[in-house]
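First, the structure itself, so that you have it in front of you.
Only one protein chain is missing from this complex, and each of the others stays in its spot.
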Amino acid sequence: MGEFLGLPFDASASGPLIDRMIILVHWLMLVLFIGWGSYFVYVLFRFRKGRNASADYRGVRNHASSYIEGVVAVIEAVLLIGFAIPLWSMRVNDIPPEADATVVRIVAEQFAWNVHYPGPDGVFGKSDISLITPENPLGLDRNDPAAKDDIVTINQLNLPVGKPVIIHLSSKDVIHSLNLPLFRVKQDAIPGQSIRVWFTPTVTTADIQRVMARRFPVSSSHVPEELASLVTLADYTGKDGQVILAKGSSLTDDVLPALRDAGIAEVTVAPDTPTEIACAQLCGLGHFRMRGFITVQTPDEYRAWIADQELQNAQNAQ
Amino acid sequence: MSEAAPGAHGVVHTDQHAPQGFWRTYVFSQDHKTIGIQYAITALLFLLFGFTLMMIMRWQLAYPGQAIPFIGKLFGDSRAPEGIMLPEFYNQLGAMHGTIMVFLGVVPLAVGAFGNYVMPLQIGAPDMAFPKLNMMSYWIYFVGGVTMLSSFLMPGGAAASGWTSYAPLSVIATVGQTVWLFGMICLITSSLLGSVNFITTIFQLRAKGLSFMRLPFFVWAQLVTSFLLLLAFPPLEAAGVLQLMDRLAGTSFFMPSGLVVSGQALANTGGGNPLLWQHLFWFLAHPEVYVLILPAMGIVAEIIANNTRKPLWGYRSMVYATIFLGFMSFVVWAHHMFLTGMGTVISSFFQATTMIISIPSIIILTALFLSLWGGSIRFTTPMLFALAFLPMFGIGGLTGLPLGLAPADIHLHDTYYVIGHFHYVVAPGTLFALFAGLYYWFPKVTGRKMNDTLGKIHFWLSFAFINGVFMPMFIQGLAGVSRRLYDGGAMYSHAQGVMHLNVFMSVCAWCLGLAQIPFIVNFFWSIRKGKKVSDNYWDATTLDWAATTSPPMAHGNFSPLPEVYRGPYEYSVPGNGRDFLPQNTQAEVH
Amino acid sequence: MEIPYTVEPRPDTGLYNAKLGIWLFLASEVMLFGALFSSYVLLRVGATTWPHGYEHLNIPLATVNTVVLITSSVTMVMSWASLAMKNIRRYRLYMGATIALACVFLVIKGFEYAAKFEHGLYPSASTFMAIYFTLTGLHGLHIVGGVIVNSYLLGPGSRMWKTDPARFTNRVEVAGLYWHFVDLVWIFLFPVLYLL
Partner (left out) sequence: METAVDESIRKHVRVYVTVFIALMALTLITVTLSTLHLATPVAIVVALCIAGIKASLVAAYFMHLISEKKVIVAALTLTVVLFLVLMVLPVSHFADRGL
């Protein structure tokens, strides 16, 4: 059923649970739809005027429908009490201790996601709206000792795989909604409030790319439209060692002959940024392009990234 | 439409009014039938307009960033330079489409037009209880509508914060939003006056013998609808006043402290709460969606009883379900707000009420389904639309269930799945029921019937294309594509797999537009040239068909007032000669 | 054809049309002010600090206004009772008093507003001021509406007493119901805004 519904790839620990919820309700819906639908078609055929010239004053005499309604009510109750409430409670209440988690602050604005890491000391530096400038969108007070090691990025959220993430979500201006479709996470970002959301990424972005990769036979003359947005995962080089199609670029019709000449039969392409942050709440004219990126990394990669950011911080401070 | 001048069709007036001038007869009329027709024409035009906005938007969704053909250049540089739609303009069109369809199109057609025209006839009343108030309702609605439309001409354009107008976005929006608020206050006032009038009329002016359990189901639907309007709209009016204060008087009801908009700290005092707007908005807007569906169910019930030639199955349970539905609709509002940071206790409450409210809908639908059993079904044009309503509402209603379960809503909230859900209930649902009603009562209003062939063409084309527009929305929504996206999601990689559907959906939407041509032609042609038919063309039982055709355009529907002896749907009564027994015939059945 | 039950009550409901109509309208008004009170509670609970009404507002003036409005309610009901006793002169007296008291209320309210404005206390000054001006302003508009209706019933509208006294008495009763409701709203506004 999940396949049939076309739910996106699952990249978080709670994702499959949410999918199961969706799938279970859709089973109920499908059964009801097919049940009533078949009855409907049959009745229209059986009781059309041509076949049934005069109507029966009383019609249905039994009370089967009451039982069906009762059963539907019971199933809804089971879905609600057995699945929905516990799952919701798990999503909003069972927040792991911050010590065991990657903790970040995300502050939405028209039309970007400001990501704030507390840095090695684990404490977010103070911020103040009077300090906000284009270079300092969070208004972070760099004189605060706790702020010295803080990392601030725009539209880029790096996370280590396998470790819970806790996001303190808020907004500077209007209501936005942090939407991470592959992680089955969505939470409104409301100005004046800080709301915690959490999830555990289970797959690295690179692995997701590999899973989503599509192989394209170079023998065709035309790159279909749905592949246009995908990019290569590796360099493709000609016989002379020259790069024909660099890693991370997208396939176009005009490189195909060169690839064929180089004797390459197939090219593997994958989505460039499969894990994204989308904005799900209308927030103004740039709502549609309020896009951020998530990079789920192995713990080592993540540490390296953090170290790199710290280095940049230090350089900027001088 | 207005051919039926007083005295036409040889009706004898016992209480002939002094002849009234053109203005009093056709424009500032106090007659419920004239007002009903005014509502109908105005609302249909708004529907067409709202749909046109959407057909323009669907171009941008199908071909993001490409110039709109033919008409693109007409919009001017502030909306569509070089014919390429700007995001601001897209948002304006979206907000206005939603507002116009709901508040200026469907509700005025379902309640203002059908309610006004049919309900007093069905209860055997000479008119509405307060004819002057009725006239004012229409004109205030009209002014509200014109105000709304004029907002397109404001600097910065029309309201662009969605039909939901969430604060603070709406508070910092351009002046079009202020106009939207004034328009809404007019529409709310009009609805309040209308609902006072409807409820009073139903309680006070029922014909002799017409007890509550003998009311046609349509009247029940209108009664419950009126209560919803009466008691749910004022909180939105309050919210509208607060938003106006925020916009005009510099208050901060919906504005928390410390807002920074495009790098500038806002000079407001703060201390407000953006979610207060949402609570008040949805306190209205959830009942409002049942305002959209109940009259539709009422129309469908009338037509099904008539075209199966048998009584509705489970009339009483339908009535009780409707009342229960109306009541419950006041306690589910926060299911639109699951993702605003709700905890477990409150979300459980609202999930539970949402599941509970699905039961009365299921009861009503089941009763309608079972009414078909044992019938002698005639596939007339109105019946086709009414029958199509059932599975279409079924799809819309069933897809409400995953939205009502908060964890599933995490993935589906604000995606095209929601758009699909509610369009199935309002477009192939309500809109089809309204079409059914138009075809069904057309002979009552004009004395002529609409052409059947054109009607059937209209039905089948609309049926095919409307599903073509909305079915793919579920696929897009499940894939996680957000709504209200200027480029339909083309930027996002998670949307790539389903983007190609946009072209198909848009083409279907435009074809849906073309499919309305047979209807529009049929409509106007039939007013003048349609086949003349008898007073009770459909052999129906309710009192509206006992009134003379095209009841005269002055006070007075019946002379004398009818008396009622039996329930509303006495079709195929055993032992009766004809297969229908009107409510006002005294004849005993053996 | 005339609309039935404009004067005499319908047997099964026991009501004439306008009576039911006005009560339904008042029901919607309950929801209107209810929503505003509810907003007040939500904002107050969510606020970090909230002033006591007596710190900003003039209680003596408001007390006088309360007395004025309650009195006008009594004169209003007396005007109806006078009509019921077929005494149109006494009706005029009481109705005139009702309108006069309403105007007194508005004048006092005007002084209150003016004093606030003088101190630079506009609706935008604080959430408290915002809700104060919104609630009292909306209530004030209701008073103005009542004054207009009552003036009509005192002036040109009273001609109906000659042609259709029963219907006229009903009209006054209906206007009275509205007027008492406006009074009733104030009975809550007064403690909520000024005393708490």
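Chains: A, B and C, in written order; residue numbering restarts at 1 for each.
Convention: contacts are C-beta pairs under 8 Å (C-beta built on N, C-alpha and C of every residue); 3 or more make two chains touch, one makes a residue touch a chain.
Everything numeric in this text was worked out from a predicted model, so none of it was measured.
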Residue, one of A:Ser194, A:Thr237, A:Thr268 or A:Thr295, that touches the chain absent here: A:Ser194
Absent-chain contact - pick from C:Thr6, C:Ser38 or C:Ser151: C:Ser38
Contact residue for the chain not shown (choose from C:Met78, C:Ile99, C:Ile143 or C:Ala175): C:Met78
Among B:Arg247, B:His279 or B:His421, the residue in touch with the chain that has been omitted: B:His279
Selected from C:Tyr54, C:Phe117 or C:Tyr152 as touching the chain missing from the view: C:Tyr54
Missing-partner contacts on subunit C, residue numbers: 13-15, 19-20, 23-24, 27, 30-31, 34-35, 37-38, 41-42, 45-46, 52, 54, 59, 63, 66-67, 70-71, 73-74, 76-78, 81, 84-85, 176-177, 180-181, 183-184, 187-188, 190-192, 194-196
Those residues of subunit B which, in the complete complex, touch the missing chain: 203, 227, 231, 235, 273, 275-276, 279, 283, 327, 330-331, 334, 341-346, 349
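One rule holds in what follows: only the chains that are shown with their structure count from here on.
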Inter-chain centre distance, subunit A versus subunit C - centres from mean C-alpha coordinates, in Å: 54
Contacts with 2+ other chains: residues of subunit C: none
Sites on subunit B at which at least two other chains make contact: 273
Subunit A - residues contacting subunit B, complex: 5-8, 17-19, 21-22, 25-26, 28-29, 32-33, 36-37, 39-40, 43-44, 47-49, 52-60, 65, 68-69, 72-73, 76-77, 79-80, 83-85, 87-89, 91-93, 109-110, 129-130, 132-134, 139, 172-175, 177, 179, 181-182, 184-188, 190-193, 195, 225-226, 229-230, 271-274, 276, 278-289, 291
Of subunit B, residues touching subunit A in the complex: 86-88, 91, 160-162, 166, 168-169, 172, 256-263, 265, 270, 273-275, 308-311, 313, 339-344, 347-348, 351-352, 355, 358-359, 362-363, 366, 369-379, 387, 390-391, 394-395, 398-399, 401-402, 405-408, 410-415, 475, 478-480, 482, 484-487, 489, 491-494, 496-500, 571-574, 579
Residues of subunit C touching subunit B in the complex: 1-5, 10, 13, 15, 17-18, 20-21, 24-25, 27-29, 31-36, 39, 42-43, 46-47, 122-127, 130-131, 133-134, 138
